[in-house]
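Okay, here's the structure, questions in a sec.
Shown here: the complex without one of its protein chains, the others still in place.
Naming follows writing order (A and B), and every chain is counted from residue 1.
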Amino acid sequence: MKTLWRFAENQIGRLWLGVVYLFLYIPLFFLIVFSFNSTRQDGVFTGFSLRWYEALLADSRLVEGFFLSLKVALITGTLSVVLGSFAAFVLVRYLRFTGRTLFYGMVNAPLVMPEVIIGLSLLLLMVAVQRTVGWPDRGFITIVTGHTLLGMAYATVVIQSRLSEMDRSLEEAAMDLGCRPMQVFFLVTLPNIAPALVSAWLLTFTLSFDDVVISEFLSGPGVTTLPQVIFSYARRGVNPSIYAAATILIAVVSLGIITYSISVMRRQKRLDREISAAARPEQSFPDPARAR
Amino acid sequence: MKIPSWLQFNPGRRFVIGVPYVWLLLFFVLPFLILLRISVTDMGSGVDPFAPLIESVSGSWHVLLRYGNYVSIFHDAGQGAASGWGNTIYMEAYKTSLKYALLTTASCLVIGYPFAYFIARSRPSIRPALLMLVMLPFWTSFLLRVYAWKGILADQGVLNNLLMALGIIDEPVVMLYTNVSMLVGMTYVYCPFMILPLYANLVKMDFRLLEAAHDLGASAWKAFWLVTVPLSKSGIIAGSMLVFIPSVGEFVIPSLLGGAENIMIGRVVWDEMFSSNNWPRAAALSVVMILLILVPLAFYYRANSDRGDGRER
Partner (left out) sequence: MNLPASPGDGYLRTDQLVKRFDGVAAVDDVSLSIQKGEIFALLGSSGCGKSTLLRMLAGFEKPTSGSVILDGVDIASFPPYERPINMMFQSYALFPHLNIWDNIAFGLKREGMPKAEIEARVQEMLKLVQLEAFAKRKPHQLSGGQQQRVALARSLAKKPQLLLLDEPLGALDKKLRERTQFELVNILESVGVTCVMVTHDQEEAMAMASRIAVMSHGRVLQVGTPKEIYEHPNCRFVADFIGNVNLMEGELTLDEADRCEVTTGHGVVHVGHGISGTRGMSVAIAVRPEKIHISKTRPDVTVNLFNGKVREIAYFGSYNTFIVDMTGEGGHSRTIKITETNTTRHESSVITWDDPVFFWWDDAAPVVLTQ
């Protein structure tokens, strides 16, 4: 009876997984296929053409938006990881201090808050500041601030997870061997959490590059990010150069993820091989007399 | 883990706590306070919303709080048939938002739970690949993927043409700008947020408990409901909150895929902000939105409780 259920589970499982994966990937296939469509129509594939790619490169708004988004995302990513590291460190290492619950709440809230609320409240803040101090004008800096607020929450989650798994005795060993606290951080802690820092950076970069709502609230005249441009096109109708942009993005991302996954799997296999090779029959301590 | 006592009053520690704390206070808490403050001013009276709330009138201090915005959310002062308390367009928008947030959460759960379950039960060697395939669309722009659904579901779009070509329908079915298209879009975008916490929870589960249940005579179906589901409770709650709470204020998807009869509150706030330029009212609408999601937020925090070392339960 158990095996029958297991078999049924396997079949249902495969079916369900297949259908849902299809659902997840349909839009991607659509984007790729129709980016090569020779006409504007969405419903029919009339022929192969690269015109939309040409149109894409010629569209100055899209191109400018791209470079702006790139700049914003680069800075956001870096800033988020720095702030996120601090926050993760605080959450994992400093177990008791006044206001810890509030801190925990604040760090986690942007993860779930509707972006409209975040965008609006930040905008009001920026305006209030601008009225009192005369700075900043809405634009690059305000967008980066908004994105970083969101990014920091994600970065904290990623880094904190790795940090809490790390063996604490490594840091104690470093101190025991003569490292001052700052040295411990740079020589031992940082190398150990480096992978988490990289994933946090990539995650926040992507989030920032993709953000619409916060950018809309916080941008100013002449400062338009790529998603903002795409969004304004989208509301007006179909523009297949967007499909071309999408296809390029999908290609880049897929390549990145697949190479990364393969390298991780390869490294893991090598690690496993080395560990099992090392577990040969145990030898105990040598006789020091023989060592002389 | 104990911290060595000599490390405790280290100035470095204050710095490390201080930097993110101050940042969050400045850019998260302070904006909310301003939001609250602006929501009790009144645009219409010509007073600058940023003007001081407290003023001195013939020697005594008065606090100028205008609740007009909040009132207008719940009370329609017009002459039409729908005037009076309740039934304002704003309340409609809140109801619609809550409705779609609930529907989205439900459909994500229905689709996502078995999905996460089957991945958790699959062979460990293919799990990383399966997960990678789930994450890949997430890393490509969500805006573009929603945009794609526009093309797919349009009257002249792929789906309609396909159905007509197969002879299933004679005329294009209106799918875009309807409840259906919006729900499809929301579910599509939020599914990974449901799947990942569920998977994280299910993969840690000891499946021998299920075998023990079988041993004790439970049928597979019963075992699933009596053992698996209760054990994955915190994953279900975490995933549901991760979908529900942002969905309430979702703006992009309703704008691109929703119709005129299902305006959500995110859109309303946007319009008040950028079309009507009525900042105070937009602020008030946001405050009410926050109040609406306070209870789900509490659930979310409880499911991901702070165990004291930053780890989740």
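We take it that a contact is a pair of C-beta atoms (placed from the backbone, for glycine too) under 8 Å apart; a residue touches a chain by one contact, two chains touch by 3 or more.
Since the model is a prediction, treat every value here as computed from it, not as a measurement.
K.L.:
Please pick, from A:V81, A:L124, A:V144 or A:V188, the residue that touches the omitted chain in the full complex.
P.N.:
Looking across A:V81, A:L124, A:V144 or A:V188, the contact with the absent chain belongs to A:V188.
K.L.:
Just name the one of A:L15, A:L170 or A:V198 that touches the chain not displayed here.
P.N.:
A:L170
K.L.:
For the chain left out of this view, which of A:L95, A:I141, A:C179 or A:M265 touches it?
P.N.:
Once the missing chain is taken into account, the touching residue is A:C179.
K.L.:
Give me the chain A residues in contact with the hidden chain, please.
P.N.:
Those residues of chain A that touch the unshown chain are 167, 169-170, 172-180, 183, 188, 191-192, 271, 274-275, 277-280, 282-289, 291.
Keep in mind that, in the parts below, only the chains that are shown with their structure count from here on.
K.L.:
Of all residues in chain B, which touch chain A in the complex?
P.N.:
Against chain A, chain B makes touches at 1, 3, 7, 10, 12-13, 16-17, 19-21, 23-25, 27-32, 34-35, 38, 50, 111, 114-115, 117-119, 121-122, 128-130, 132-137, 139-152, 154, 156-158, 160-161, 188, 191, 211, 214, 220, 241-242, 245-246, 248-252, 255-256, 266, 269-270, 273, 279, 282-283, 286, 289-290, 293, 297, 300-301, 304, 306, 308-311.
K.L.:
Write out the stretch or stretches of chain A touching chain B in their complex.
P.N.:
1-2, 5, 9, 12-14, 16-17, 20-21, 23-28, 30-31, 34, 41-44, 83, 86-95, 97, 99-101, 103-118, 120-122, 124-125, 127-128, 131, 145, 149, 152, 160-161, 163-164, 168, 181-182, 206, 209-210, 212-213, 217, 227, 230-231, 234-235, 238, 242-243, 245-246, 249-250, 253-254, 256-258, 261, 264-265
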